[in-house]
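The complex appears here minus one protein chain, its other protein chains still in place.
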Amino acid sequence: MTLAELLYWVGLAAVAVSAVTGVFEAERKGLDLVGTVTVALATGLGGGTLRDLLLQHHVFWVADQTYVVAAFATGVITFFLARKRNIPPRLFLYPDALGLALFTVIGTQFSLQWEAPWLVASLMGVITGVFGGVLRDIFCNQVPLVFLPGELYASAAWAGALLLIALQALGVAPSLAAWLSAGLIFFLRWASIAYRIHLPTFGQR
Amino acid sequence: MTLAELLYWVGLAAVAVSAVTGVFEAERKGLDLVGTVTVALATGLGGGTLRDLLLQHHVFWVADQTYVVAAFATGVITFFLARKRNIPPRLFLYPDALGLALFTVIGTQFSLQWEAPWLVASLMGVITGVFGGVLRDIFCNQVPLVFLPGELYASAAWAGALLLIALQALGVAPSLAAWLSAGLIFFLRWASIAYRIHLPTFGQR
Partner (left out) sequence: MTLAELLYWVGLAAVAVSAVTGVFEAERKGLDLVGTVTVALATGLGGGTLRDLLLQHHVFWVADQTYVVAAFATGVITFFLARKRNIPPRLFLYPDALGLALFTVIGTQFSLQWEAPWLVASLMGVITGVFGGVLRDIFCNQVPLVFLPGELYASAAWAGALLLIALQALGVAPSLAAWLSAGLIFFLRWASIAYRIHLPTFGQR
């Protein structure tokens, strides 16, 4: 398996894991099967879609519908599993952190290749990583979780995106830079959950 | 009148009917004239707009502003009518089902012509049919009605979109396939309202 193939499968896995978090949110709101699958699709595909639209690139899942199948099948299967028995959402905390890391690195990397300026590329990485979850929360009529006080999430993604860009500017090999950046995002996410590291909020004056 | 002309007028009518449902929602939220017209525009034009953006096609109402005029005029007229006297929203249940059927068939057909893969084309049909209503509900700060337990709506649209694609793959003439598919969507919507057919939800374990 080549690196490109590995990244492809990893991307599909990240879409599937994100779709699962969409199902859990849909369950809390009592949505039906269509609503749940739609939220699963939006959560799994939303980040990359917004990135592609903003960069005027063809939308990735329109070009390759395997991504749609992955999010769709995950949504349907999780819907019926979750109706049968409770699945603790905590089970998906670390897969989700992995998905965040991979989405962000892939999103930043693509944006650099499509010649976005560096600051824009780093934001595109963050958008790829977190916008699916924002869309999930808007569809479920909630203030997006990622905006509320809590453990590092978007900020972890942004730190990783900036590291990726810095390493590449310094001439580090792309694949090494990618793994280091994904590692940083995963580590920051893990550390902030384990040690309850928060960003400043309006509440704590 | 040719078939193309018929479809054009039918498309305008579908935009207008959707815009009316936007006005009723705006009334419930107590919006003012600008808010109401905006929600009417978003409801009438939102589905086709998202489809066009995702497929990197020019947005249909930017190319032909007759659609904007149709949604705008419908929104303003319905606003002033609805302030004068109560119009029962049930009056629009079947026109809305017709709009759903036509939007979905047109959206799927266009997507196939623009060479979207079949699964993507069927989703684009559903998006064309239902996303206007999703946008209406997000603007009015509600969980989109189409996601909540209730009669078949998006699922009826999806069944019709899949039938259209299957019939065309089997070599059925495009216009016959289109009418059969639109008929299926309308029939499913009617049957699910008449016989209270629901999809499974999280509530009914």
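The first chain written gets the first letter, and so on, giving A and B; residue counts start at 1 in each chain.
Note that in this section contacts are C-beta pairs under 8 Å (C-beta built on N, C-alpha and C of every residue); 3 or more make two chains touch, one makes a residue touch a chain.
Quick caveat: nothing in here was measured; it's all calculated off a predicted structure.
Q: Among B:Leu53, B:Ile77 or B:Leu98, choose the residue that contacts the chain missing from this document, as touch is defined above.
A: Final answer for the missing-chain contact: B:Leu53.
Q: Can you work out which residue in B:Ala82, B:Leu98, B:Leu145 or B:Ala166 touches the chain that's missing from view?
A: B:Ala82
Q: Touching residues of chain A against the unshown chain: what are they?
A: Answer for chain A: residues 53-56, 116-117, 119-120, 123, 134, 138, 141-144, 146-150, 153-155, 198-203, 205 touch the chain left out.
Q: Going by the touch rule given at the top, which residues of chain B touch the chain that is not shown?
A: Within chain B, the residues touching the omitted chain are 26-27, 29-36, 38-39, 41, 49, 53, 56, 58-59, 61-62, 65, 68-69, 79, 82-84, 138-141.
What we mean here is this: only the chains that are shown with their structure count from here on.
Q: Please tell me the distance, in whole Å, between the geometric centres of chain A and chain B computed from their C-alpha atoms.
A: 30
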